[in-house]
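Remarks on the structure that follows.
Note that one protein chain is taken out, while the other chains of the complex remain in position.
Every chain is named by a letter (A and B) in the order it is written, and numbering of its residues begins at 1.
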Amino acid sequence: MGYLVRRLEFFLVTLWAALTLNFILPRLLPGGPEVALRTRFHGRVSPGTIKSLEVALGIHTQQGQLQQYLEYLGNLLHGDLGVSLGFYPERVTQVIMVALPWTLGLVGMATVIAFVLGTLIGIFGAWRRGGLLDSVLPPVFVVISAFPYFWVGLICILLFSITLGWFPQAFGSSSEVTSELSLPYVLDVLWHSILPAFTIVLTSIGGWILTMRNNMITTLAEDYIRMARAKGLSPTRIMFQYAARNAILPNLVGFAMSLGFVISGALLVEIVFNYPGLGTFLLQAVNNEDFSLMQGLFLLITVAVLLAVVAADFLTAWLDPRTRERA
Amino acid sequence: MKRRGVVSIGLLVLVTVLAAACGSPSSSTGTPLKGGTLTIDNESGTLWNCGFNPFNGNVSFLAFGPVYEPLVYDNLLNDRKVPMLASSYKWSSDSKSLTFTIRSGVKWSDGQPFTAADVVYTFKLIKSNNALDLQSVWSVLSDVSQQGSDQVVMTFQSPAVPYFYYIANQQPIVPEHVWSKISDPVAEKNDIPVGTGPFMVKAGGCTPQNISYTRNPNYWQSGQPYLDKVNYPAFTDNDPANQYLASGQAQWGGQFIPNIDSYYVKKDKANNHYWFPPIQNVNIFLNHTVRPFDNKLVRQAIAYGVDRPKVSKIGEYGYQPPGSQTGIVIPTFNDWYDSSQAQKYSYKFDPAKAQQLLQQAGFSKGSDGIFKDASGKRLSFTIYSISGYTDWTASLQVVQDNLKQAGIEIKEQDLSHDDYFNHLFVGDFQMAYGSLSTSPGPNPYYELRNTLYSQTSAPIGQTAAGDYGRWTDAQTDKLIERFGATTDSAEQHSLMKQIEGIMLEQVPVIPVTESVAWYQYSTKGFAGWPTPSDPYAAPAPWNIPDWEQVMLRVHKT
Partner (left out) sequence: MGLDVRLVAEQPAIATEAARPERGALHIVAGAMRSNRKALVGGVILAAFVVIAVIPGLLAPYDPHAQIFEQTLGPSREHLLGTTGNGQDIFSQLIWGTRESLAIAVVAGLMATVLALLVGVSAAYLGGLSDHLLSLLTDVFLVIPTLPLMIVVAAYARSGGLAVLIAVIVITGWSYGARQLRSQALSLRNRDFLDAARMRGERTVYVIAFEILPTMTSLIVANFLGAALYAVLAAAGLQFIGLGNPSDMSWGTMLFWAQNNGALNAGSPLWAVVPGLCIAMLGAAFALLNYAFDEITNPALRPKPRRAIEPSSRSSKFAT
């Protein structure tokens, strides 16, 4: 029980910290929403117009900070993230709902691919110690994982889009294809996702390979594996049912957690590929000084990570009883 | 040197091809072909939210023009006026009242007739909801009323002739029968707009990535528009947009393309063209309340200490031409330019002359080459720029080097867009690099009024609507006021010459380069584009409402 209480405490404190940070950050900016409004309309607009717009946007410049903070927390309880300055009159939640599917689709898929592929390579690499997979891949991926992944994206664009012309350079889909759920549209979306997804997989797969391989190696040295071999079980069976099944725990936990990072994980890739996901929106919000949208996105990202971390914690506790004892 | 050659050859090619294009089927055969889909390529930095409220500053550039129309189209490049929803207009002799005759036979896209009542309603609407009055027309208007069945009379508080541009050309007209039912016009999204314009956005015609404008079959100019459809994809970054254009997926571009001759023109030499007509200035703003900018000689020294052609070449790839100290944007407003006065001053890069002026002003050169005043204070200033505007940063690196030769040190500091303008508004700066935040106008008056008219300024610490440098000069103010009160072109020209004289002698602000309407177009399959020889509209897709004129005229070949 102590373990659960501690995790709950962690969850609540982190959530509160994120919410508060989210509240404070925009207010540290020189100017703030009122100035943003004034410059947005070029200073030519009369003070009366500005006042009316402030009211429309729900900017309360005259309230005290504490009152604003309490109101902010209250609004969040109702799931109200406010009105976007850049997409007025859209609400922040509406804007996010437009971008979310794209990010979930692209990065979610890429994460699953990287996880499955990386784990399999790791299993085979460890099984064939000293083989090609085992001796070449780890150092190669240590190096690749040190590459700035937006730059890898740029190189991919240069090679496969500009030079070879195989894939589109930008967008989530072509403008000619309407966004109804039809086969041509789905194919078009897939077509556009290949290059950014490849970039993500390439720069993230190394982690899965290394973790899986190393755990396999440790597991393969265990007594029960020797037992199994001695009993003459088939190698495939030992590899998957005995070794991999036990060695995969850290990777599974990591996978649960990386799902939380899906939302924030590929911001720069989205930006490089002009992909209509949350990353593009976040940078746009920053550049437009669209505070409410910035806050909403940051909040969404934090909560997603937090939920994933807690999920991963419970997954560990459930799969590995030792964790509970240690705590 | 080679680059310069490349550029001029590019222009040559452009001009000859244009000459050829002018004699192409479009004009000779008479009736342009109908049909076709045109794609716009303009980095707007945002994905679409599919709202078309023309009074919403975020999206009005998507609705105003092809969907909602102005009363009179006033060409940004040459002040030529084309009657649109108003078939004619007339100023009263005291320039205090303006009467529009409203066109008959125009229908809204839902089939209802358009009437003078709609015009009156629109102006009353933005008066009662002043968040909608983006052009601040009610700061000069006192009343708008209907006269007879087809006339609308606008009464002014005082003569404000140049406001014609904002009232007739910058104000979209909306249907009373639709907007009177909208409870909150400020928060109205308007996803299916009902306008009088040549194009419509139908249900499902907009996604976050693309807007499809489809032809309005009942448009009042018979036979027009020629195009069936215009696509407007959303780009949040320049590079993908430029690539999209260069690969021929779009035909009408509106942004900066680095090294455009190899990036764009070379991809299809016969069809890919560009034309960058200048529309306003990029200036060094000086804060006149900061010493020693209150000293005319120092200001003149700075004007001599900037190598404008080099800034243009290095910072702007030569696409934005060097600015003129007269403040007149040339060649666009050549008509207003007083070359004899300009030649008399001849503000060419001349560090020796700048140093001489500084000495004359009582400064002495320090051992580090930077001048100092009597108390030993160095001529060292911070110049604000906007972060992310890399062409300005590149330009300022040249300016910095230039001014160092003249004995003045400047240090660039980048602020975010909003922070930058806030510093300008309240006068909290020494020097600033940039353009006015307002839209330019169809003659030099608009920009110079915004830069120099002290009635728009405010004391340091308070928000100014214009004249951020706090230039206060009774003579300047008087000239600007007289210009605004007359409809006589000859008198306006003579007044403008006197303002140019002030710009040259007093140097209240230093134009460094001109900023242009970025415009690229492909003649592959399309004709009817605005060109230097036929400048029927400011040509960038973001020139509002000028882009309607382009969408009306461009057609398939």
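The rule is short, and it goes like this: a contact is a pair of C-beta atoms (placed from the backbone, for glycine too) under 8 Å apart; a residue touches a chain by one contact, two chains touch by 3 or more.
These numbers come from a predicted model, not from an experiment.
Contact with the chain that does not appear here is found for just one residue of B:Leu47, B:Ile257 or B:Ala464, B:Ile257. The chain that is not drawn here is touched, among residues B:Ile182, B:Ile314 or B:Val426, by B:Ile314.
When the whole complex is considered, the residue among A:Ser204, A:Asn274 or A:Ser292 that touches the unshown chain is A:Ser204.
Within the whole complex, the absent chain has one touching residue among B:Ala117, B:Val153 or B:Ala394, and that is B:Ala394.
The set of chain A residues touching the chain not shown comprises 9-10, 13-14, 17-18, 21, 25-26, 28-29, 107, 110-111, 129-130, 138-139, 141-143, 145-151, 154-155, 157-158, 162, 200, 203-204, 206-208, 210-211, 213-215, 217-218, 250, 253-254, 257-258, 261, 264-268, 271, 282-283, 286, 294, 297-298, 301-302, 305-306, 309, 312-313, 316, 323. Against the chain not shown here, chain B presents residues 1-3, 238-239, 242-243, 246, 257-259, 262-263, 314-315, 317, 387-388, 390, 393-394, 397-398, 401, 412-416, 419.
Keep this in mind: only the chains that are shown with their structure count from here on.
The touching residues of chain B, counted against chain A in their complex, run 39, 45-47, 49, 51, 53, 56-58, 129-131, 133-136, 139, 186-189, 204, 207-210, 231, 233-237, 240, 243-244, 388, 416-419, 421-422, 425, 437-439, 463-466. The part of chain A that touches chain B in the complex is made up of residues 29-31, 35-36, 38-46, 48-49, 52-53, 56, 86-90, 95, 98-99, 161-162, 169-173, 175-176, 178-179, 271, 273-274, 276, 280-281, 283-284, 287-289.
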